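The structure's right below; bear with me while I get my questions together.
All protein chains of the complex are present and in place, except for one that has been dropped.
So, chain A:
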Amino acid sequence: MKRISKLLTMAILSGLFLNSCSSDDDINEPVKPQPENSYNDGFFVLNEGSQTAGTVTYISDDLQTSAQNIYEVVNEDDDLGEFIQSIVFEDDLAYIISNGSNLITIVNRYTFELVEKIDSGLLSPRYGVIENGKLYVTNQGSYEEPGATEFDDFIAIIDLESLTVEKTIENNTPLEFIEEENGLIYVQNAAFNNGNGITVIDATSNEIINTINTLENLNSFEIENGVLYALNTSSLEKIDLALGEVLSKIMIASEVGTPTNLVLEDGMIYYTIGNSVFTMSENAEEAPDEALFSYTTDSGQYGKMYGFEVEDDRIYIADGGDFSSNSFVEIYTTSGELLENITVGVGPNGFYFND
């Protein structure tokens, strides 16, 4: 692994995109042709891949242009690793986490040129968040079966200057989604609807300071205005973060599947069941009976709504397809009108907005 000096990292950090690189970076690396593409006015779709490496698709904000395999285009003979799971942005960099290859690829988020790789200290990494110059990454280790009592999952705390794992935190639970709020790191102690609770880590001391109880079969969570929204397979709990009290519990029942993909955006709560999107106000006391809309898919239960996001008055849906060929994403208005259907790579699982 080629080590690029801190100087170069700084140079790229300050260099911004396209032509504004300082001359410093010539010292350490031959000049590469500047890529024609810049990915600043749009979003990325992460395609996790199946038998082979995952890829990234770029789609412009106006939904009129898209580009596939944008990493491979500028970094020949390299790839992002198997089962790419998520992206974390910080300044001009994107940290792309490959769960199958225990690898984090750091690229310039505007050009997708390789900056550096983190390739040790990880074991099935999933999601990450950055705070105080540290990258916190959940790792699922060997993916214990449902019903297991011992877990090898851990949180790796990576120093962004040395790019090494400084510390690990074990919790003997599954560890999945991770969020930062007011200097605290919140980690979901459940994966694939198994487990419950949120572990809270102080990002200054890097110690566990609290565990918030939730109901079993926790699927996903969000934090907004001091309230934790925890979605499990049959209800949505609202928990006051300061007091630790359950504020309310909204039952969600469906014959076609269990709710998943909790998203809060602009005062609304969104979640999906099967191929349908549901929404209600943050203050709602009852779940809606009717879906906002449903989309057409050939994918089995697992591939439906494989990626889901709501951002700036648009709803983004990724369909897992057959996990063996290119699939698609669809972009809707928040009132459920289809804006565009766009082909992406294999197993699209998430949206990352580059602004």
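In this section, contacts are C-beta pairs under 8 Å (C-beta built on N, C-alpha and C of every residue); 3 or more make two chains touch, one makes a residue touch a chain; residues count from 1.
Throughout what follows, contacts and distances are computed from a predicted model.
Undergrad: I want to check something: the complex is missing a chain, and I'd like its UniProt protein name from "proton-translocating NAD(P)(+) transhydrogenase", "ABC transporter substrate-binding protein", "Iron complex outermembrane recepter protein" or "Phosphate transport system permease protein PstA".
TA: "Iron complex outermembrane recepter protein"
Undergrad: Where the complex has a chain not shown, which of A:Q85, A:S101, A:T138 or A:T334 is the residue touching it?
TA: Within the whole complex, the residue contacting the unshown chain is A:S101.
Undergrad: Among A:E48, A:E82 or A:E222, exactly one should touch the missing chain; which is it?
TA: Residue touching the absent chain, from the options given: A:E82.
Undergrad: In the complete complex, the non-displayed chain touches which residues of chain A?
TA: Given the touch definition above, chain A has residues 51-53, 77, 81-82, 100-103, 117, 119-120, 122-124, 141-142, 145-146, 152, 192-193, 257-258, 299-303, 320, 322-326, 346 touching the missing chain.
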